[in-house]
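There's a structure below that I have some questions on.
What you see is the complex with one protein chain gone and the rest in place.
Here is subunit A:
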Amino acid sequence: MPKFYHDDPEWADIEPIAQEDGGPHPLAAIAYTDEYSEAMGFLRAVMVNNEYSERVLGLTEHIIKMNAAHYTVWLYRAKVLEQLGADLRREIAWLNPTALKHLKNYQIWNHRQTIIDKLGSPEGESEFISTMLEQDSKNYHVWSYRQWLVQRFDLYTDEELKWTENMIEEDVRNNSAWNHRFYLVVGKKDGQAVPEDAVQRELEYAKAAIRKAPQNQSPWNYLRGILRHNKLPIAMIKGFALEFADVEKPDDVYSSHALDTLVDIYAEEEDKKEEAKKALELLATRYDPIRKQYWNYRKGLLGQTSAMA
């Protein structure tokens, strides 16, 4: 059933502002339904009046149902909720099914962040996020929102770490989960080194993941990221990388990422430039030829001292 306002006595005091597209034949004009068009006319009018009321809350809900990708309606709704001192738990309860219906929507997540920030509690959020990720395990907005939650509520906990483990267990190639884990481990104190035992734990964790699927780049990036963050020498994983590639055994390569890693390891060693070049040659001719020019660029870097540290 379409909902209209013009014959609703509750809205009799409002003169709607009609859509004005600027000229006789505007570009990309949409033939709105009467219902959408009228609701937007009333929204424009209440926005001009800075009206923050229960009825406006209802109006924004109505428009969001018709078009959830309308940032203006979301931003104005947030303002109305704030001015009314509305029940924010109720807002979240309404938001959940709306978010599930519109998985790729940007605005919902900013709105949710605004509300949860005001509520001051992350209660129930982890569960809801898990439901969302079941539908789309790499949804950028959902992961970004989760990162915000961790920072806002100091959720650098074992529980959160365990959760990333479950996500990675489900799909060891889910790079979003690896990214989340990385900032969980290193992020608490901006720029500071991770404690020794945590570093060991993370290195072993990444190595175990690589052994499952050596051509999966996510844990390689993670492994090297942890070393880099703690300013540890990449030589620490030389033995590990050699398990998957050895420039002397060009037929027995199991991971191009191991070769890539060996290039950087050899680049830092004395008199190992030739080995580094051999690894690059293998990548360019055999194991990753689409990036030939890039491997050539890396050759150029070998001449520069510790450029790849």
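Here is the rule we go by: contacts are C-beta pairs under 8 Å (C-beta built on N, C-alpha and C of every residue); 3 or more make two chains touch, one makes a residue touch a chain; residues count from 1.
Following the convention adopted for this analysis, contacts and distances are computed from a predicted model.
Engineer: Which of the following is the UniProt-recorded protein name of the chain this complex doesn't show: "Ras-related protein", "Phosphoribulokinase", "Protein farnesyltransferase subunit beta" or "Vacuolar fusion protein MON1 homolog"?
Structural biologist: "Protein farnesyltransferase subunit beta"
Engineer: Could you tell which one of A:96, A:130 or A:221 touches the chain left off the display?
Structural biologist: Missing-chain contact among the listed residues: A:221.
Engineer: If the missing chain were put back, which residues of subunit A would it touch?
Structural biologist: 17, 19-23, 25-33, 36, 40, 43-44, 47, 66-72, 75-76, 78-79, 106, 109-110, 113-114, 137-138, 140, 143-144, 147, 151, 170-176, 179, 182-183, 186-187, 212-218, 221-222, 224-226, 228-229, 253-256, 286-294, 296-297, 300-301, 307-308
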